[in-house]
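Shown here: the complex without one of its protein chains, the others still in place.
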């Protein structure tokens, strides 16, 4: 077991020293990060701190014909402590947003252009899916797996909003087959042969060391 | 141990049967209102419960050249317990969204069409305002007064999102001058003559008994 | 659009580096600010950290015959993380607490001395107002506009409590007419002539550069 | 003032009968209990729903020379969902508010009259106590044991506020010695002889079947 | 578009009538469900309401050599509003708990018996996994995919705890391949041939109409 001395030092070092990270009610009008434990002095804030220009245009499609640009507190610090964020998603014809979920938020998505097969699965593996079109809204409850595919004949665009400044994004194919989970476990869990699994692992292997 | 039968009856009887009234973490995948203290049984949910069609088109402009259509849990019950909602706002040329605030949410707004003078005021009466255009995003922190005006030469549209299923909307002119606050108080608070106040009260008087 | 390089640097700089600000459940008995990311070591806390002496006497009346002294975590750091704060408000005869709201808290107010016309307006512009007297309590729900006027023949005092360590205060006259919102917008929103607006702006202009 | 009978009926009627079970962000302006899963329709609300008259006068002292009148959502339903409540506490000369705590709230207390020895104990059994006087404020962090005694020569009054609509109250002597915990456990825990324990149990036995 | 009449009726019907479901601070000591909007009267509560007997023995293994018994507010109503729940998980030799996640809670798991390969994947597809043994504890952060496999030579048991009364459980294989997501989408998302997908769908098809 760990020597008492070490535990004691540990306690002394960390006591009351936890760095915090939460998505609750704000206690300031806003809190622009300053690199220090304090928010930037509000008198130094500028309107540009509260405007974001990064989703005026679609991003570059990935091999699934899909592109997404998050608007969270990482790229738009003005959102910090305010409990909300967005995403712009673009779909090439036939493009797919793979099954994924956001561990820390509900999403409401509005179709800006196109026809999108869109849906989610609840914890009873019940599916709720249909094709939605321009101006229609769909909600994906917090933490539930959802997915989309452009089933129209032109590119499509969706705008999503989240009730967290940093909802997180877990893409199922990469998380399950591209993260290095022990092969025996995956073969048993999905009923895959070693060859089938090898193919899936190769396809979803991370492409950057990162 | 408790017989299975009893546990089963127990589950049936109590399943999802707590009445709540708050905007916090959900405890179910979703909770469609049933008119009873319980959520509707999730096996009776349908994809249409999670899709909303009411903001495909702009609403009718009011005398300020403005129209807004809320997408909250009142009109879209699928949002219930999920902590998020939206609004579509349309502006005629020169149209104005009067100074207002949402008592229970932060808003992020994206310009879908047009050029909008848009801003908010913090609790030090410091203003953050500028003209934003198609594809640009602005955040209005929780509870702060904000406002918009179409300064372009065509109608404009904005899509707003909130981190509450029911953010509330308090329009300052109507709340202050149209609600019946004692005249002496308003005259002193704003420095208005009785005639000036009478004019403001007349203009902002409620138009329906409601 | 913003060069990728810049976005990347941005992400690296801010990743996991958001300064936090929230009003939720505490995770320590208390957390006296230390100027570092940690709370002050609790063994260095002293009873004086938890006692506040600043509302024993009324403040100086402003031109509306009103004075308020907040007891929030800024002036009483012992409240930090504890989710609560107070205010002492004094009214000269006829004194007015202008229409205002607190973006981050409900308030309960107790009359300590005097007769106060006191009320709030809900999001349907419905008013709830009456004269309350010594020992009577009124609640102003979170984020709703409220106001008070001393209608008695002696000075009056109120004690308010908030369910936030920093509820914020937004005075409507100054926020709307003293912050610099574009004149055309205000004229249209309130139905004011340029001359009427100019008078209001002059009266509510900030008196300190601040 | 409201006749005691009415208040009693009120308490009986509403006790545990709030359509609520949580203390988070409200999702309505307010939510007056209706006896149904819904809040009362807001158009039926009246200013009297938001005013409370029950703490204008001190209550009757108990044998410790102490009296407290809670102002929580049970007796003042207008507080429902609003996350805040109060208490009025009166002390005879030498009167004692026994060591107690509130399981669901922080308290800030203001001395309205008198000199009160007042303090709390943190989870390291560190004490923070001193005599506070008229107009002075002390904070008791959430869930920590605290206590008060009138050390002045006149009766004293305190007004406390809580960041919960129903903070709860756990009086240590009655909870520990008057609830029926197995004697062997209490003897060992406190180092008491059976005779000493019997005396304490007798003194703190519940006086009403309740 | 929806006729105004219908929307109006909708609003009237649902106004203030949302059934709620959340995991926040309790406002009562406890809240035993009563089938009505109120909690059961606390004087009718019994110690048996707060004790659960359902995890004394392992459940029956499924075809993956795994069994789990949830201890949430559905089966143990005493947990209602208290923000916590548990699970007992048993593993046959080689048994597998398939990749899954809990949309509404963090889990801490303690090994009671055996040697378990255990891990999770973060939103960067970074894996954190190792073999843990009797008495060792692992944490799976809220909403992240995690998994376990008995790599010892005897059956194994784990006890998990959650910071929600109803964390939810989403098993990836069934949610993705057994819920009926459009085949074209899954083939593109995972890079599967129609034959490979058919095999996966067959294996993970729901075995009960449910």
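Some observations on this one:
By letter and in written order, the chains are A, B, C, D and E; residue numbering begins at 1 in each of them.
The criterion applied here is as follows: contacts are C-beta pairs under 8 Å (C-beta built on N, C-alpha and C of every residue); 3 or more make two chains touch, one makes a residue touch a chain.
Since we're looking at a predicted model, the values are computed, not measured.
For the omitted chain, the shown partners it touches in the full complex are A, C, D, E.
Listed residues D:108, D:121, D:139 or D:156: the one in touch with the omitted chain is D:121.
Residue positions on subunit E in contact with the hidden chain: 25-26, 29-30, 42-43, 45-53, 55-57, 71, 76, 78-79, 82-86, 105-108, 110, 112, 119-120, 122-124, 126, 128-130, 132, 134-139, 141-142, 144, 159, 161-164, in rising order. For subunit D, the residues touching the chain absent from view are 64, 94, 96, 98-99, 101-104, 117, 119, 121, 123-127, 129, 141-145, 147, 149, 168-182, 184-186, 188-192, 196, 199-200, 203-204, 206, 210.
Where subunit A meets the omitted chain, the residues involved are 1-2, 7, 10-11, 14-24, 27-28, 31, 35-42, 73, 103-104, 164-166, 168, 210.
Please note the rule applied: only the chains that are shown with their structure count from here on.
The chains in contact with subunit B as well as with subunit D are C, E. Per the C-alpha superposition, subunit C sits rotated 180 degrees relative to subunit E, a value rounded to a multiple of 5. Using the mean of the Cα atoms as each chain's centre, the chain most removed from subunit D is A.
The greater number of contacting C-beta pairs, out of the two interfaces D-E and A-E, is seen for A-E.
The geometric centre of subunit A is 44 Å away from that of subunit D, both derived from CA atoms.
Between subunit B and subunit C the centroid-to-centroid distance comes to 22 Å (mean Cα coordinates, whole Å). Contact with two or more other chains is made by residues 18-26, 29, 35-37, 43, 53, 56-57, 73, 103-104, 119, 123-124, 126, 129, 141-142, 144, 164-166, 168, 210 of subunit B. The list of touching chain pairs reads A-B, A-C, A-E, B-C, B-D, B-E, C-D, D-E.
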